[in-house]
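Here the complex is missing one protein chain, while the rest keep their positions.
Let's turn to subunit A:
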Amino acid sequence: MSIFRLFRKQSSAPVARERLQLLLAHERVSTGSDLVQLLREEILAVIAKHVELDNERVQVKMDRTENVSILEIDVEIPRDAVKQAA
């Protein structure tokens, strides 16, 4: 509206909100029930047996509602990453 608005610092609250949402989604996975943590580790270990896992390309998502937890593991597999069977 006012030209002075342009010079104001960008508001920080939306950044805080986004950071928290990302962080807590992760922390709820790692500090939540042991079962989910166990599943995450074992599933990734199984995949790692067959595919070169790049940590940057693995996304673990967790959704916690009152009665159900949803664990979503998203692994990006590049075409040349498949390990050759020895």
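Note that in this section a residue touches a chain if its C-beta (ideal position, glycine included) is under 8 Å from a C-beta of that chain, and two chains touch if they have at least 3 such contacts; residues count from 1.
The rule is simple: contacts and distances are computed from a predicted model.
Set against the options "sn-glycerol-3-phosphate transport system permease protein UgpE", "Glycosyl transferase", "Glutathione-binding protein GsiB" or "Septum site-determining protein MinD", the UniProt name belonging to the omitted chain is "Septum site-determining protein MinD". Of the candidate positions A:Ala16, A:Leu35 or A:Ala48, contact with the hidden chain is made by A:Ala16. One chain of the complex is left out; on subunit A, the residues touching it are 11-14, 16-17, 19-21, 23-24, 27-28, 31-32.
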